[in-house]
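Please see the structure below; I have some questions.
Note that this complex is displayed minus one protein chain, with the remaining chains in position.
What follows is subunit A.
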């Protein structure tokens, strides 16, 4: 069967699926009321007494929710599914228009090579490339002590790039375009989810005093979602992709574990005189600062610090803030690391593999920021993890299941990984004739993703605790920083392999 599935995944063209599926068959919705939905999808199929029924309801049409739609649209087993996307953002229905000249948004994501390949396979990445984005091939990580630094080049690991930074709105609109340009049946509901009836024990509803025409069989196989305009829809499977404050998670009663760190991150966009092609991160006494290339002459700043400092730095003038940034990325708080020929490398030379990669190049000073290109935004850092990702007819993906950071960074990569895994599990379920809302099936997704997500979170949390200042948004860089700081080798490999999105294959030290 595995063989069949693999073929299925690769052979996207071999499609002979009748358009007719669950939804276009006669569906008993409310007891005796039978109806056959028309093939054309009405924008708002809210007719009294007729409750539309979908295979999947994705609550939250953000990057992760839309990536799930993309992945489902790209596979023959799942592309005939009918999907409702519930998100109060009205732009989802009309599409997000992005002009290249638009000022860069400070909310960016660093997409790992693994996520890029998922998005490429689903046909979404080409839309990202039509807008502002920046692949980076190099990065440099160092700290304020002047003690060490590390430089990485994509060539070291036989990759074309180490990652790609793109604005969240670019990623989001790419995913939207990808779904819209496919023949995937999606219906957007620009509404909020208000309540949810899960029917986990469908037939026990008989015991309750239900009007006689509403027999238990009417919705035993679905969840009922109530939306903010009073309308309802049915879905066999509800996917909570609605972020860290997930309503689905709350309504379905998933418990979470988590805590806040007493650190905030300031994010903003700055402009240089010429394009930046390298990712930079420096560890300061109060937390790491990262300078990520964004395309054109822009870079994104992610600077972690204590809440008091962040409030101060948010309120000071732009000139003063720029001065702080430039100093933090240069010789503020401590000297530049010594050149590699002097001592620094000798310290690490017992790690043979490292010597071949890093530190051969000279230390560089990051390009100066000359102008602020966005407002400064402040986010608190927190960690939150749902104890379970799946129950009958409900599943959580992305930040709804695990918040490692309010900024995108690694978070969105974990979310893409979740969406990819869930889409494969659904495809497998359909291939074997399963009910896609069955918990037995959905637990496969949880089994697949939970260890990866927990490991990443534990790593990050461990760092947070062990190196209270080193909780940065950009794990890739931070991981490399630990390499530079000469941590134990096996741990480093794991960090970097996780950070690059290749859980099993440590790309940096592929020995």
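Here is the rule we go by: a residue touches a chain if its C-beta (ideal position, glycine included) is under 8 Å from a C-beta of that chain, and two chains touch if they have at least 3 such contacts; residues count from 1.
In this section, contacts and distances are computed from a predicted model.
Peer 1: Name the absent chain by its UniProt protein name; which of "Trafficking protein particle complex subunit", "Ubiquinone biosynthesis O-methyltransferase, mitochondrial", "Ribosome production factor 2 homolog" or "Molybdopterin synthase catalytic subunit" is it?
Peer 2: "Ubiquinone biosynthesis O-methyltransferase, mitochondrial"
Peer 1: Pick from A:76, A:106, A:123 or A:415: which residue touches the chain that isn't shown?
Peer 2: Reading the full complex, the residue touching the unseen chain is A:76.
Peer 1: Among A:121, A:312 or A:435, which one is in touch with the chain left out?
Peer 2: Within the whole complex, the residue contacting the unshown chain is A:435.
Peer 1: Since one chain isn't shown, list which residues of subunit A touch it in the complete complex.
Peer 2: Per the touch rule, subunit A residues meeting the hidden chain are 1, 4, 7-8, 11, 14-18, 21-22, 25-28, 76-78, 80, 201-204, 206-207, 215-217, 219-221, 430-435, 438-440.
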